[in-house]
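Provided herewith is a single structure, encoded as structure tokens, for subsequent inquiry.
Only one protein chain is missing; all other protein chains are in place.
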Amino acid sequence: MMKKIAVLTTGGDAPGMNPAIRSVVRYALHEKVEVLGISRGYWGLINDEAEWLNHRAVSGIINQGGTVLKTARCPEFKTEEGQEHSFQTLKKYAIEGMIVIGGNGSFSGAHAFVMRYDFPCVGIAASIDNDISGIDTTIGTDTAINTALSAIDNIRDTATSMERIFVVEVMGRECGFIALQVALAGGCEEVLIPERKFDLKEVCHSIVEGNIRGKVSWIVVVAEGAGRAEDIAKKITDMTGLETRAIVLGHIQRGGRPTALSRDLALNLGRAAVDCLLKGGTDRAVGMRAGKIVEVPFAQAIAKKELQVEDMYRLIRVLS
Amino acid sequence: MMKKIAVLTTGGDAPGMNPAIRSVVRYALHEKVEVLGISRGYWGLINDEAEWLNHRAVSGIINQGGTVLKTARCPEFKTEEGQEHSFQTLKKYAIEGMIVIGGNGSFSGAHAFVMRYDFPCVGIAASIDNDISGIDTTIGTDTAINTALSAIDNIRDTATSMERIFVVEVMGRECGFIALQVALAGGCEEVLIPERKFDLKEVCHSIVEGNIRGKVSWIVVVAEGAGRAEDIAKKITDMTGLETRAIVLGHIQRGGRPTALSRDLALNLGRAAVDCLLKGGTDRAVGMRAGKIVEVPFAQAIAKKELQVEDMYRLIRVLS
Amino acid sequence: MMKKIAVLTTGGDAPGMNPAIRSVVRYALHEKVEVLGISRGYWGLINDEAEWLNHRAVSGIINQGGTVLKTARCPEFKTEEGQEHSFQTLKKYAIEGMIVIGGNGSFSGAHAFVMRYDFPCVGIAASIDNDISGIDTTIGTDTAINTALSAIDNIRDTATSMERIFVVEVMGRECGFIALQVALAGGCEEVLIPERKFDLKEVCHSIVEGNIRGKVSWIVVVAEGAGRAEDIAKKITDMTGLETRAIVLGHIQRGGRPTALSRDLALNLGRAAVDCLLKGGTDRAVGMRAGKIVEVPFAQAIAKKELQVEDMYRLIRVLS
Partner (left out) sequence: MMKKIAVLTTGGDAPGMNPAIRSVVRYALHEKVEVLGISRGYWGLINDEAEWLNHRAVSGIINQGGTVLKTARCPEFKTEEGQEHSFQTLKKYAIEGMIVIGGNGSFSGAHAFVMRYDFPCVGIAASIDNDISGIDTTIGTDTAINTALSAIDNIRDTATSMERIFVVEVMGRECGFIALQVALAGGCEEVLIPERKFDLKEVCHSIVEGNIRGKVSWIVVVAEGAGRAEDIAKKITDMTGLETRAIVLGHIQRGGRPTALSRDLALNLGRAAVDCLLKGGTDRAVGMRAGKIVEVPFAQAIAKKELQVEDMYRLIRVLS
């Protein structure tokens, strides 16, 4: 059985990475496996930035946003040289398996590395973008949704008091998941997402119609992949003549205390990833689907996530 | 097709009841069905406290805790007379179906009413106790867990700073679900639940052992059904000689802004309940299981919920 | 003694306006004075949008952001015609005094109105911008600061995890008060405010120096009156070569549940405004200075607020 594994966080940080690290470390130690913590993701792997983690090293981080292992984007890991340096680092510490906590791009890198060196790698899906196929949600999504929702609740106060239109841009470059959840929970009037073509003229038409009936405030949620808030706000003003403000929530959604769900997911997946590695699993991510822990091959996990949007979109419109 | 339905909230209030009401009302209106709002649950049904709800009547409540329809416990509804009065009220307004938003006891009452009058009733599971079988969680559970977790995070600050033992009592008269989720997400050292026998001597033994190794703070989560915080704290002090404080979270967990998940669940189930009623469904609750909306007959929904606790309990102990 | 007064909220909404309204209404009623609520600020005054408010009308709003009376910007109130219409509205309802809840611009309008008609007007300073002279803080400032601080805490998670520079734009067109408070409480490295000339070259110089010593993350807070986050971020990237992100908090800071301090201030000032009006006070705002309620003539209240910034600025720099 494995005696030494490595763990790293890579890509954009997500709330829940810290409890995931905690779970990997403590569960592995409990299984008599030592854990090497790599700093700054693949960059630290290439540049040999690492230290052994004990029970205490992950104390007090369960409710902290971000990642104590730090993270970075690292294009060098896509190069042969970068991978070779990484492999040497792992050999140097006699590491037998690696757990990668991150999103789509992170798994892509891990997959290439497994292909090249046949080195056991298991992923834990942690990413704000909820962009991993084959699982329900990534670690951090629930926190990001609640943070965005709280911002929308605040904006609603002003939208109602000042009778204005707000266009609020939330995270989601290729996926409208957060936008849909937030728009529904926030009672928003319209949502624009990359998965669904929209015609701003129709949106404006519906606003003008509502305005004639006496409706005076709107919140339009837009996933960043569907357009920029400022452009959309400007067009709405131009087409309707109504004052429209743009707000970009941006990085606020990335940080903050992980919610119970983000933590519990992270803690369960930390154990699952260690178990998977110890049982010989590799080239795959662990995640939760329909209430059960599943293993999804990296190649499948990084494929485009299909989201059923029509049903939810209709509900948002009916309830607004 | 039905043209007039009634909606009420009954039993203990839960965060998310308001978005559920909003969804029932707006979705029904969209389906050309009128909605009568009954005040104070079955009590209002017996005493004819009701008014028609339009689109605007449920405006601005999506992020409010509690229930604008108010709620009450109502033993009279268990009597023949109470049921007969209720039936007369429904007849008076020409109501053809009823949606009951509540928990275990509420569905029990609805089931008896259906049995007696063959009157179409559909339930929406909303309850802090997560005590409904056949579904994953009730509306409000996620909010209650996050509220309790936030309290535990606060308590942890003092537990660590003052090096003390805290016994924290959370909701759950017959079910340790909230206790387990909170204990895991809060990094708590021990959890006592009704589903699992425990020996306080063992707990104290493990505390004393930890104390010898240098551990100085503990949080013991106890579901109310497993014992009273004050009693347990006293016994721990007696057996270990260490200062132990009791905290009862109580009704704090019941209120507050519903989380995104509690709201989205409520909004989806509101639609599902109306659809179920319109399609001829009765004597059943709608809920979410494994990411899908399901219908569970009342008789089954009110049966004792089985919770797999061992796996989660072990994880809590390993990670603490 | 007066028997009928009017109350309105005007200008940008601020968290705490609702408890202020509650206090004005309930305290006035207690003093046997009727209260007319004007909708949409001066616009409603001009257009006769008003209704009498009873005890119950202000129930349940104490913890709500925004304003139930709604608010609007209203250039027409600066015209003779607008003022004349307003005066007619007040005469129509036999109003003997008016309470204006708002900021700088609102008091300016009220002052002109008093000058013209000698109509008793008392102001309550409620504004995110904390732009009223002669008092410590306006209603809403404490809430806005805490909302911005919570966002900064979130951003810090990513700044630390990803080792980046963030430029965060907070409210404050002419006043750096929020920026200074938030930068200090958030442990931010730099703050740019309108009251204090700054040289971006020096800021970048200090960043580069820090970077050489190993410092890897910065948060630069900028009051909107001191520059646009995006421009500043771009310049920092250009000058330092380090990745820099811009975030505009914007309207998120305006809404949300008022904090205890914002509520208590609002509730005290509501009473004070009614008392002031009943004692014959006019052309002045009530506010809190050094823990005591003070009355500041409008002409003085709308003068440029002087802020001692050097001391606080130095503390921010020393502690970062």
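Letters A, B and C mark the chains as written, and numbering starts fresh at 1 in each.
Note that in this section a residue touches a chain if its C-beta (ideal position, glycine included) is under 8 Å from a C-beta of that chain, and two chains touch if they have at least 3 such contacts.
All values reported here derive from a predicted model rather than from experimental measurement.
Colleague: What are the shown chains in contact with the chain that isn't displayed?
Modeller: Answer for the hidden chain's contacts among shown chains: B, C.
Colleague: Where the complex has a chain not shown, which of C:Ala112, C:Leu200, C:Leu261 or C:Ala303 is the residue touching it?
Modeller: C:Leu261
Colleague: Considering the whole complex, which of C:Gly140, C:Gly186 or C:Gly287 touches the chain not shown?
Modeller: C:Gly186
Colleague: Pick from B:Pro19, B:Gly65 or B:Gly134: which residue touches the chain that isn't shown?
Modeller: Result: among the candidates, B:Gly65 touches the missing chain.
Colleague: Hey, which of B:Lys3, B:His55 or B:His251 is the one touching the hidden chain?
Modeller: Result: among the candidates, B:His251 touches the missing chain.
Colleague: Considering the entire assembly, which residues of chain B contact the chain that has been omitted?
Modeller: Residues of chain B in touch with the missing chain: 9, 12-13, 15, 17, 40, 64-67, 70-72, 147, 150-151, 153-158, 160-163, 166, 245, 247-256.
Colleague: Could you list which residues of chain C touch the chain missing from the display?
Modeller: 19, 22-23, 26-27, 30, 60, 62-63, 136, 142, 145-146, 149, 153, 156, 160, 181-182, 184-187, 257, 259-261, 263-264, 267-268, 271, 289-292, 315, 318-319
Everything below uses one rule, namely that only the chains that are shown with their structure count from here on.
Colleague: What is the shape of the graph in which nodes denote protein chains and edges denote touching chain pairs (line, ring, star, complete, other)?
Modeller: Basically the chains just string along in a line.
Colleague: In steps of 5 degrees, what rotation angle do you get fitting chain A onto chain C on the CA atoms?
Modeller: 180
Colleague: So what's the Cα centroid distance for chain A and chain B, whole Å?
Modeller: About 29 Å separates the centre of chain A from that of chain B.
Colleague: Could you tell me the distance, in whole angstrom, between the mean C-alpha positions of chain A and chain C?
Modeller: Whole-Å distance between the two chain centres: 35.
Colleague: Where the centres are mean C-alpha positions, what is the separation of chain B from chain C, in Å?
Modeller: 39
Colleague: Spell out, as numbers or ranges, the residues of chain B touching 2 or more other chains.
Modeller: none
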